[in-house]
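In this view, the complex is presented without one of its protein chains, the others remaining in place.
Here is chain A:
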Amino acid sequence: MACFERASPSLKKILLQLYRADKPIEIDHHLHEFGSVEYHVQSSLSDPQHAYLSISTPLLSQGDLLSYGLSHYSMEMVKAISLDVVEIVQPAKEGYQLTLRLNLSKIPRGKDSMKVISEISTVQATILSSQLKEMLWTVNSEDTFQGMCKPIKLVYHPRETFYVIKQPLKIAAVFPMRFKEHSDVIIATAFLQELTDVGSSKKWAKVPPCCWAPIPPPELRGEPFEDLSTNGGFVTFDIYPRHIEGKRLDKTVWSLLNFYAYVKYHVKCTKGFIQRRMRKRLESLVETLQGPNLGEDEQTEKVQGNARCSCVGKSVRLPKFKMLKRKYGDFTRKIKKLRFRIKIHGFRRFRQRWLTIPKFSSSMGYTKLD
(Lines give C-alpha, C1' and ligand atoms only; values in the text may rest on other atoms or scores of the structure.)
Protein backbone atom coordinates (compact mmCIF):
# COMPACT_ATOMS: atom_id res chain seq x y z
CA MET A 1 0.00 0.00 0.00
CA ALA A 2 1.30 3.43 -0.84
CA CYS A 3 1.63 6.04 1.85
CA PHE A 4 2.49 9.71 1.89
CA GLU A 5 6.14 9.22 2.75
CA ARG A 6 8.03 7.22 0.21
CA ALA A 7 10.74 6.12 2.61
CA SER A 8 9.77 3.49 5.16
CA PRO A 9 10.65 5.03 8.58
CA SER A 10 11.35 1.72 10.31
CA LEU A 11 13.54 0.42 7.49
CA LYS A 12 15.45 3.71 7.45
CA LYS A 13 16.03 3.45 11.19
CA ILE A 14 17.45 -0.06 10.93
CA LEU A 15 19.70 0.79 8.00
CA LEU A 16 20.98 3.85 9.85
CA GLN A 17 21.66 1.76 12.92
CA LEU A 18 23.60 -0.70 10.79
CA TYR A 19 25.55 2.03 9.04
CA ARG A 20 26.42 3.96 12.20
CA ALA A 21 27.43 0.96 14.31
CA ASP A 22 31.01 1.21 15.60
CA LYS A 23 31.48 -2.54 15.61
CA PRO A 24 30.02 -5.06 13.15
CA ILE A 25 26.65 -6.27 14.41
CA GLU A 26 24.46 -9.21 13.52
CA ILE A 27 20.95 -8.25 12.44
CA ASP A 28 18.00 -10.37 11.38
CA HIS A 29 14.91 -8.17 11.34
CA HIS A 30 11.48 -8.85 9.87
CA LEU A 31 9.42 -5.72 9.34
CA HIS A 32 5.75 -5.67 8.42
CA GLU A 33 4.02 -2.57 7.13
CA PHE A 34 0.41 -1.90 6.18
CA GLY A 35 -0.38 -5.58 6.67
CA SER A 36 0.97 -6.65 3.29
CA VAL A 37 4.52 -5.29 2.89
CA GLU A 38 7.36 -7.27 4.43
CA TYR A 39 11.02 -6.45 4.73
CA HIS A 40 13.78 -8.78 5.85
CA VAL A 41 17.07 -7.14 6.82
CA GLN A 42 20.08 -9.38 7.45
CA SER A 43 23.63 -8.64 8.38
CA SER A 44 26.22 -11.12 9.63
CA LEU A 45 29.50 -10.74 11.52
CA SER A 46 31.33 -12.74 8.88
CA ASP A 47 30.49 -10.17 6.17
CA PRO A 48 30.17 -6.77 7.93
CA GLN A 49 30.48 -4.75 4.70
CA HIS A 50 27.31 -6.12 3.19
CA ALA A 51 23.72 -6.28 4.30
CA TYR A 52 20.85 -8.09 2.61
CA LEU A 53 17.43 -6.53 2.17
CA SER A 54 14.53 -8.66 0.91
CA ILE A 55 11.16 -7.18 0.02
CA SER A 56 7.75 -8.72 -0.41
CA THR A 57 5.08 -6.30 -1.58
CA PRO A 58 1.69 -6.82 -3.23
CA LEU A 59 2.12 -5.99 -6.88
CA LEU A 60 -0.32 -4.07 -9.02
CA SER A 61 -2.12 -6.98 -10.59
CA GLN A 62 -4.19 -6.77 -13.74
CA GLY A 63 -7.35 -8.44 -12.57
CA ASP A 64 -6.92 -12.19 -12.54
CA LEU A 65 -3.56 -12.07 -14.28
CA LEU A 66 -1.16 -11.87 -11.39
CA SER A 67 2.23 -10.70 -12.37
CA TYR A 68 4.79 -13.01 -10.89
CA GLY A 69 8.00 -11.26 -10.11
CA LEU A 70 9.09 -7.84 -11.15
CA SER A 71 9.38 -6.56 -14.67
CA HIS A 72 12.65 -5.52 -16.22
CA TYR A 73 11.65 -1.84 -15.95
CA SER A 74 10.99 -2.15 -12.21
CA MET A 75 14.37 -3.84 -11.73
CA GLU A 76 16.08 -1.01 -13.60
CA MET A 77 14.31 1.60 -11.48
CA VAL A 78 15.39 -0.18 -8.29
CA LYS A 79 19.00 -0.38 -9.46
CA ALA A 80 18.91 3.32 -10.27
CA ILE A 81 18.21 4.13 -6.58
CA SER A 82 21.93 3.95 -5.89
CA LEU A 83 24.10 2.25 -8.47
CA ASP A 84 27.14 1.83 -6.25
CA VAL A 85 25.43 0.65 -3.13
CA VAL A 86 22.52 -1.45 -4.38
CA GLU A 87 22.97 -4.76 -6.19
CA ILE A 88 20.12 -7.06 -7.09
CA VAL A 89 20.59 -10.67 -6.02
CA GLN A 90 19.23 -13.31 -8.36
CA PRO A 91 17.29 -15.36 -7.53
CA ALA A 92 15.46 -13.54 -4.74
CA LYS A 93 15.09 -15.18 -1.34
CA GLU A 94 12.25 -17.62 -0.98
CA GLY A 95 8.98 -15.85 -0.17
CA TYR A 96 10.19 -12.46 -1.42
CA GLN A 97 10.00 -10.75 -4.79
CA LEU A 98 13.33 -8.96 -4.53
CA THR A 99 16.57 -9.32 -2.63
CA LEU A 100 19.14 -6.53 -2.59
CA ARG A 101 22.74 -6.65 -1.44
CA LEU A 102 23.75 -3.35 0.11
CA ASN A 103 27.43 -2.44 0.08
CA LEU A 104 27.72 -0.35 3.25
CA SER A 105 31.31 0.67 2.55
CA LYS A 106 30.21 2.42 -0.66
CA ILE A 107 27.77 4.70 1.20
CA PRO A 108 29.30 8.20 1.16
CA ARG A 109 30.26 9.79 4.46
CA GLY A 110 28.68 12.88 5.90
CA LYS A 111 25.27 14.30 5.04
CA ASP A 112 25.00 12.32 1.78
CA SER A 113 24.82 9.07 3.74
CA MET A 114 21.39 10.10 5.09
CA LYS A 115 20.20 10.85 1.56
CA VAL A 116 21.39 7.49 0.23
CA ILE A 117 19.85 5.52 3.09
CA SER A 118 16.55 7.41 2.64
CA GLU A 119 16.56 6.55 -1.05
CA ILE A 120 17.18 2.88 -0.30
CA SER A 121 14.24 2.95 2.14
CA THR A 122 11.98 4.07 -0.72
CA VAL A 123 12.40 0.75 -2.54
CA GLN A 124 8.78 -0.33 -2.03
CA ALA A 125 7.45 3.00 -3.32
CA THR A 126 9.81 2.73 -6.30
CA ILE A 127 8.51 -0.74 -7.17
CA LEU A 128 4.87 0.38 -7.01
CA SER A 129 5.43 3.59 -8.97
CA SER A 130 7.43 1.86 -11.67
CA GLN A 131 4.66 -0.67 -12.23
CA LEU A 132 2.02 2.01 -12.67
CA LYS A 133 4.30 4.04 -14.94
CA GLU A 134 4.85 1.00 -17.11
CA MET A 135 1.13 0.35 -17.31
CA LEU A 136 0.44 3.92 -18.30
CA TRP A 137 2.97 3.65 -21.14
CA THR A 138 2.52 0.18 -22.43
CA VAL A 139 -1.04 -0.93 -23.08
CA ASN A 140 -1.77 -3.85 -25.32
CA SER A 141 -3.32 -2.30 -28.41
CA GLU A 142 -5.37 -5.46 -29.05
CA ASP A 143 -7.35 -4.85 -25.84
CA THR A 144 -9.87 -2.44 -27.33
CA PHE A 145 -13.51 -2.14 -26.43
CA GLN A 146 -15.74 0.11 -28.47
CA GLY A 147 -12.85 2.23 -29.73
CA MET A 148 -11.23 2.59 -26.30
CA CYS A 149 -8.81 0.43 -24.44
CA LYS A 150 -10.33 -1.98 -21.98
CA PRO A 151 -10.19 -0.73 -18.38
CA ILE A 152 -7.14 -2.02 -16.53
CA LYS A 153 -7.96 -3.03 -13.00
CA LEU A 154 -5.18 -2.35 -10.50
CA VAL A 155 -5.24 -4.05 -7.12
CA TYR A 156 -2.59 -3.23 -4.57
CA HIS A 157 -4.89 -3.75 -1.60
CA PRO A 158 -7.83 -6.20 -1.55
CA ARG A 159 -10.47 -3.54 -0.89
CA GLU A 160 -8.80 -0.69 -2.75
CA THR A 161 -8.91 -1.19 -6.44
CA PHE A 162 -8.85 1.42 -9.14
CA TYR A 163 -9.11 1.43 -12.89
CA VAL A 164 -6.95 2.98 -15.56
CA ILE A 165 -8.63 3.52 -18.92
CA LYS A 166 -6.53 4.64 -21.85
CA GLN A 167 -8.48 6.88 -24.21
CA PRO A 168 -7.34 8.54 -27.47
CA LEU A 169 -6.37 11.88 -25.89
CA LYS A 170 -6.07 11.08 -22.23
CA ILE A 171 -5.86 8.43 -19.54
CA ALA A 172 -8.72 8.22 -17.05
CA ALA A 173 -8.06 6.93 -13.53
CA VAL A 174 -11.30 5.90 -11.81
CA PHE A 175 -11.43 5.27 -8.06
CA PRO A 176 -14.47 3.47 -6.62
CA MET A 177 -14.73 4.80 -3.06
CA ARG A 178 -15.79 2.50 -0.22
CA PHE A 179 -16.04 3.27 3.47
CA LYS A 180 -17.00 1.23 6.50
CA GLU A 181 -19.15 3.76 8.37
CA HIS A 182 -21.98 5.97 7.20
CA SER A 183 -20.43 9.08 8.78
CA ASP A 184 -17.19 8.40 6.86
CA VAL A 185 -19.17 8.31 3.63
CA ILE A 186 -20.76 11.70 4.35
CA ILE A 187 -17.49 13.38 5.32
CA ALA A 188 -15.66 11.89 2.34
CA THR A 189 -18.45 12.88 -0.06
CA ALA A 190 -18.27 16.47 1.21
CA PHE A 191 -14.50 16.40 0.66
CA LEU A 192 -14.75 14.91 -2.82
CA GLN A 193 -17.29 17.53 -3.83
CA GLU A 194 -14.92 20.23 -2.61
CA LEU A 195 -12.10 18.56 -4.56
CA THR A 196 -14.19 18.64 -7.71
CA ASP A 197 -15.12 22.25 -7.05
CA VAL A 198 -11.53 23.38 -6.46
CA GLY A 199 -10.18 21.35 -9.39
CA SER A 200 -12.62 22.92 -11.83
CA SER A 201 -11.62 26.50 -10.93
CA LYS A 202 -9.45 28.58 -13.27
CA LYS A 203 -6.61 28.81 -10.76
CA TRP A 204 -6.07 25.04 -10.96
CA ALA A 205 -6.32 24.64 -14.72
CA LYS A 206 -2.95 22.86 -14.85
CA VAL A 207 -3.96 19.95 -12.63
CA PRO A 208 -5.75 16.88 -13.97
CA PRO A 209 -9.49 17.58 -14.04
CA CYS A 210 -11.39 15.48 -11.54
CA CYS A 211 -15.05 14.75 -11.05
CA TRP A 212 -17.15 12.83 -8.57
CA ALA A 213 -20.28 10.88 -9.40
CA PRO A 214 -22.45 8.53 -7.37
CA ILE A 215 -22.73 6.11 -10.29
CA PRO A 216 -19.92 4.40 -12.25
CA PRO A 217 -18.76 6.13 -15.44
CA PRO A 218 -19.85 4.60 -18.77
CA GLU A 219 -16.29 3.38 -19.44
CA LEU A 220 -16.67 0.81 -16.67
CA ARG A 221 -19.70 -0.88 -18.16
CA GLY A 222 -19.11 -4.57 -18.34
CA GLU A 223 -17.02 -4.79 -15.19
CA PRO A 224 -18.12 -7.22 -12.45
CA PHE A 225 -20.90 -5.96 -10.21
CA GLU A 226 -18.99 -6.57 -6.97
CA ASP A 227 -16.17 -4.29 -8.17
CA LEU A 228 -18.60 -1.49 -8.96
CA SER A 229 -20.68 -1.62 -5.78
CA THR A 230 -19.62 1.31 -3.61
CA ASN A 231 -21.06 3.60 -0.99
CA GLY A 232 -18.84 6.63 -1.67
CA GLY A 233 -19.29 7.10 -5.40
CA PHE A 234 -16.61 7.24 -8.08
CA VAL A 235 -13.81 9.76 -8.53
CA THR A 236 -12.33 10.17 -12.00
CA PHE A 237 -9.06 11.91 -12.82
CA ASP A 238 -8.33 12.76 -16.46
CA ILE A 239 -4.60 12.55 -17.04
CA TYR A 240 -3.39 14.36 -20.14
CA PRO A 241 0.07 14.01 -21.74
CA ARG A 242 1.19 17.26 -20.12
CA HIS A 243 0.66 15.70 -16.68
CA ILE A 244 3.07 12.81 -17.33
CA GLU A 245 5.90 14.70 -19.00
CA GLY A 246 9.32 14.61 -17.40
CA LYS A 247 9.38 14.99 -13.63
CA ARG A 248 5.62 15.36 -13.43
CA LEU A 249 5.15 11.68 -14.22
CA ASP A 250 6.58 10.65 -10.88
CA LYS A 251 4.45 13.19 -8.98
CA THR A 252 1.28 12.22 -10.84
CA VAL A 253 1.83 8.51 -10.33
CA TRP A 254 2.60 8.95 -6.63
CA SER A 255 -0.47 11.15 -6.11
CA LEU A 256 -2.72 8.59 -7.80
CA LEU A 257 -1.28 5.74 -5.73
CA ASN A 258 -1.80 7.77 -2.54
CA PHE A 259 -5.32 8.93 -3.28
CA TYR A 260 -7.17 6.38 -1.13
CA ALA A 261 -4.80 6.84 1.80
CA TYR A 262 -5.19 10.62 1.49
CA VAL A 263 -8.96 10.53 1.60
CA LYS A 264 -9.05 8.11 4.53
CA TYR A 265 -6.53 10.14 6.45
CA HIS A 266 -8.58 13.29 5.88
CA VAL A 267 -11.73 11.55 7.13
CA LYS A 268 -9.90 10.35 10.24
CA CYS A 269 -8.48 13.81 10.96
CA THR A 270 -11.87 15.44 10.44
CA LYS A 271 -13.47 13.10 12.95
CA GLY A 272 -10.73 13.96 15.43
CA PHE A 273 -11.30 17.66 14.80
CA ILE A 274 -15.05 17.30 15.37
CA GLN A 275 -14.39 15.47 18.64
CA ARG A 276 -12.02 18.17 19.91
CA ARG A 277 -14.44 20.89 18.96
CA MET A 278 -17.32 19.16 20.72
CA ARG A 279 -15.26 18.73 23.87
CA LYS A 280 -14.41 22.43 23.88
CA ARG A 281 -18.03 23.39 23.35
CA LEU A 282 -19.12 21.11 26.17
CA GLU A 283 -16.88 23.01 28.56
CA SER A 284 -18.36 26.34 27.56
CA LEU A 285 -21.94 25.03 27.82
CA VAL A 286 -21.29 23.60 31.28
CA GLU A 287 -19.84 26.93 32.37
CA THR A 288 -23.05 28.61 31.26
CA LEU A 289 -25.00 26.26 33.50
CA GLN A 290 -22.89 27.11 36.55
CA GLY A 291 -24.40 30.60 36.36
CA PRO A 292 -28.01 29.67 37.14
CA ASN A 293 -26.92 27.18 39.81
CA LEU A 294 -27.43 29.71 42.62
CA GLY A 295 -29.89 28.92 45.38
CA GLU A 296 -31.51 31.08 48.11
CA ASP A 297 -28.23 31.82 49.77
CA GLU A 298 -27.10 33.62 46.68
CA GLN A 299 -26.25 36.81 48.50
CA THR A 300 -24.32 35.21 51.35
CA GLU A 301 -22.55 32.84 49.01
CA LYS A 302 -21.67 35.72 46.75
CA VAL A 303 -20.22 37.64 49.65
CA GLN A 304 -18.30 34.61 50.82
CA GLY A 305 -17.27 33.88 47.30
CA ASN A 306 -15.99 37.37 46.91
CA ALA A 307 -14.17 37.12 50.19
CA ARG A 308 -12.63 33.85 49.12
CA CYS A 309 -11.95 34.70 45.56
CA SER A 310 -10.38 38.04 46.21
CA CYS A 311 -6.74 38.13 47.03
CA VAL A 312 -5.57 35.80 49.76
CA GLY A 313 -4.18 38.71 51.74
CA LYS A 314 -7.69 39.81 52.79
CA SER A 315 -8.52 36.52 54.50
CA VAL A 316 -5.15 36.59 56.18
CA ARG A 317 -5.88 40.03 57.54
CA LEU A 318 -9.21 38.97 59.14
CA PRO A 319 -8.90 38.15 62.84
CA LYS A 320 -9.05 34.50 63.74
CA PHE A 321 -12.21 34.91 65.83
CA LYS A 322 -14.15 36.36 62.89
CA MET A 323 -12.98 33.57 60.61
CA LEU A 324 -14.11 30.93 63.08
CA LYS A 325 -17.45 32.70 63.49
CA ARG A 326 -17.92 32.73 59.72
CA LYS A 327 -17.05 29.06 59.42
CA TYR A 328 -19.51 28.25 62.23
CA GLY A 329 -22.18 30.20 60.37
CA ASP A 330 -21.56 28.17 57.18
CA PHE A 331 -21.69 24.96 59.12
CA THR A 332 -25.00 25.71 60.86
CA ARG A 333 -26.51 26.79 57.56
CA LYS A 334 -25.49 23.49 55.97
CA ILE A 335 -27.02 21.55 58.88
CA LYS A 336 -30.24 23.53 58.51
CA LYS A 337 -30.31 22.80 54.79
CA LEU A 338 -29.90 19.09 55.43
CA ARG A 339 -32.53 19.07 58.15
CA PHE A 340 -35.02 21.20 56.28
CA ARG A 341 -34.66 19.66 52.82
CA ILE A 342 -38.36 19.91 52.08
CA LYS A 343 -39.18 23.56 51.78
CA ILE A 344 -42.71 24.62 52.47
CA HIS A 345 -43.47 28.24 51.86
CA GLY A 346 -44.49 30.05 55.00
CA PHE A 347 -43.30 27.28 57.32
CA ARG A 348 -40.26 29.27 58.39
CA ARG A 349 -42.37 31.94 59.99
CA PHE A 350 -44.60 29.35 61.56
CA ARG A 351 -41.58 27.56 63.02
CA GLN A 352 -40.09 30.76 64.34
CA ARG A 353 -43.34 31.80 65.96
CA TRP A 354 -44.73 28.56 67.35
CA LEU A 355 -41.96 26.01 67.49
CA THR A 356 -39.15 27.89 69.18
CA ILE A 357 -38.04 26.80 72.61
CA PRO A 358 -39.04 29.51 75.05
CA LYS A 359 -36.16 31.33 76.64
CA PHE A 360 -36.18 31.35 80.35
CA SER A 361 -34.84 34.51 81.89
CA SER A 362 -31.77 34.17 84.05
CA SER A 363 -31.71 34.64 87.82
CA MET A 364 -29.92 37.89 87.27
CA GLY A 365 -32.91 39.26 85.37
CA TYR A 366 -35.54 37.96 87.73
CA THR A 367 -37.67 40.60 89.36
CA LYS A 368 -39.06 39.59 92.57
CA LEU A 369 -42.64 40.53 92.99
CA ASP A 370 -43.54 41.88 96.32
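Heads up, the rule we're going with is that contacts are C-beta pairs under 8 Å (C-beta built on N, C-alpha and C of every residue); 3 or more make two chains touch, one makes a residue touch a chain; residues count from 1.
Throughout what follows, contacts and distances are computed from a predicted model.
Chemist: One chain of this complex is not shown here; going by its UniProt record, which of these names is it: "Cyclin-H", "Actin-related protein 2/3 complex subunit 4", "Proteasome subunit beta type-8" or "High-affinity nitrate transporter"?
Modeler: Of the names offered in "Cyclin-H", "Actin-related protein 2/3 complex subunit 4", "Proteasome subunit beta type-8" or "High-affinity nitrate transporter", the absent chain's UniProt record gives "Actin-related protein 2/3 complex subunit 4".
Chemist: Which one touches the absent chain: A:79, A:180 or A:251?
Modeler: Per the contact definition at the top, the residue touching the missing chain is A:251.
Chemist: Could you tell me which of A:198, A:213 or A:324 touches the chain that is not displayed?
Modeler: A:198
Chemist: From the list A:167, A:183 or A:229, which touches the chain that is not on show?
Modeler: Considering all chains, including the one not shown, the answer is A:183.
Chemist: Mind listing the chain A residues that contact the chain we can't see here?
Modeler: 182-183, 186-187, 189-191, 194-195, 197-199, 204, 206-208, 243, 248, 251-252, 254-255, 262, 266, 269-270, 273-275, 277-279, 281-282, 285-286, 288-289, 291-295, 298, 342-343
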